[in-house]
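Let's turn to subunit A:
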Amino acid sequence: MSAHIPILAIAVPLLGGFAVPLLAKLHKGLRDAWALLVVLFVGACVGYVAVHVFTQGLWVYVLGARHPQETLAPGGFPIRIMLVVDGMSAFMGVIAGLLALVAFPFALRFLPEEEGKSLALTLGLLLLAGILGMAYTGDLFNFFVFLEVTSIAACALIGFRTWTSRAPEAAFKTMLLYSLSGLLFLLAVAFLYGEYGALNLAYLARELRGTFVDRLALGLFLAALLMKAAAAPVHFWAPDAYGEVPAAKALLLVVNTQVSLYGLWRVLFTLYGGLWDAGVGWLVVALGLLTMVVAAFMALVQTDLGRLVAYGAVSQIGYMMLGVGVGLVSLAGRPEYGLVALKGGVFHMLNDALTVGLLFLCVGAVEWTKGTRDLRELGGLGHGLPEVALCFLLAGLALAGLPPLNGFASKILIYQGSFRLSPILTAVAVLASILLLAVFARAFQGAFLGPKAEVPNRVPGVFLLSMAVLAVGLLVLGLVPGFFLEGVVTPAAEALWRGRALYLAAVLGG
Partner candidate 1 sequence: MIGNLPFVACMVLIALGFWTLLFKRNLVKLVIGVGLIESGVNLFLVALGYVRGGVPPIYTYAPAGAPMVLPTPQALTLTSIVIGLATTALMLAFAVVIYRHKGTLDARKIRELRG
Partner candidate 2 sequence: MTLWASLLTMSLVMTVVAGFLAVVLRDLLAAALALGAQGLFLSLAFYLLQAPDVAIAQAGIGAALTTAIFLLAIRKTRRKEEE
Partner candidate 3 sequence: MRRVAQIAATFALAFLVYLVLTLPSGSLGLWSLDELLAGAVISLLVALVSHRLLWERGGWRLLNPWRWLVFLVYLFGPFLLAMAKANLDVAYRVITGRINPGIVKFNPGLKTDAGRTMLANSITLTPGTLTLEVDEETGDFYVHWINVRHVDPKPEEVCGPLPHWAKVVAE
Partner candidate 4 sequence: MIVELSFGIAAAVLLAYALVCAVRLGVGPTAADRAVALDTINTLVVAIMVLVGAAFDLMIIMDVALVYALLSFVGTLYIARYLEEGLR
């Protein structure tokens, strides 16, 4: 049975999602228990997969074949869909499982108990399944299908609060841009299919010749995935979406963005790794810098706490893009600093997930108690909610990259790596960090400091538990970064840096 773990990690949340509406008709408590059980199971599965992949190498699973490892049809080409889990995929799976484990207990308490709660839980499970499907798949069209699953589930969650006028608006904008990006992805897949008659990622990676159509497909892939990952001039949907989604589900939305970024790395490093192009790397670096600066500036003038945090989250995307982009620029010679920056970028994905997740949970707790997120009306919550204030402070400092929190650990790798490429990059990144520090000082001051304010209702214990898990994670990752860097991040970064040959060999043999 353990041979089927990767597909179980995807199929079980799907089954869970399908079953939730049925169970909700029976009993509400049963539904909640079922959702928690499914998420626990998924967490166990992704953990197992990660351990297996980090210790024993790639895990290939062919769906529907006579044997799970029978990748090739007679004739030497792959015909079936397969899951290919390498270090990077397993890493993304771990992030998704971790955040889902934190988000679901929070969500069970946070969502108002009405008609929509069952549906929102269903959508959460399906979003989780879609994220894992995107992370584990080794087939381009399958990637598109799960991209659409995540798009639709995420947008339906964004529109959850239909009684406000802002949520449907954000959801419509996000949905339009998401579907646009999905369609362009499909167009790129169609171009590649037309050229090579195959859909398997590894096979296409081996066959790519760099013709006009190949490069056109690369451009379409890039545009589509940059949009989905909220890179700079096409990030406009992100603050709307992050700001309007119910706080508990914002965590899954963050992972959704990151997994799109993962798809971008997969396309650039594995699919087009054979046709190395520094221009694309520089584009990623430039857009990363633009993203972090623009988002930090915009965060400076926000008056809505959720939207402010959302801009902070967008600016973190820029750091990941900078780190991995530096790795991409230097991929040809493979110098040491490239790997360092790459490790920093990949490590920052984990840190960003935890940090931004904690921030969104704090925003949710504030909204739960006060019913508003407007900084002009908030203030003085630190007296009534000291735990929330502490968590917000920790997360804000981590996001701004202050030692000894986890944000600094990954950012210093990015700084050091990019400094060797060009000091200007580091200067801009540090500037953005300083801006972010200012932003979060302002947010903390506005929400938690000041004259003592009334706190109408207490924060439930589940909220504090979820937040405590993430806060401890922040501290641990910051204090003993080397452990995680060696154990988790380095295999993932190596999978991008040198793992292309292994990936192709695992699928195509020889």
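Heads up, the rule we're going with is that a residue touches a chain if its C-beta (ideal position, glycine included) is under 8 Å from a C-beta of that chain, and two chains touch if they have at least 3 such contacts; residues count from 1.
Inclusion criterion for the candidates: all candidates are chains of the complex that A comes from, given by their letters.
Only a predicted model underlies this, so the values are computations on that prediction, with no experimental measurement involved.
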Out of 1, 2, 3 or 4, the chain that touches subunit A in this complex is option 1
Listed in rising order, the residues of subunit A that touch candidate 1 in the complex are 141, 145, 148, 151-152, 155-156, 159, 162, 165-166, 168-173, 175-176, 179-180, 182-183, 186-187, 190, 193-194, 197, 199, 239-240, 243-244, 298, 301-302
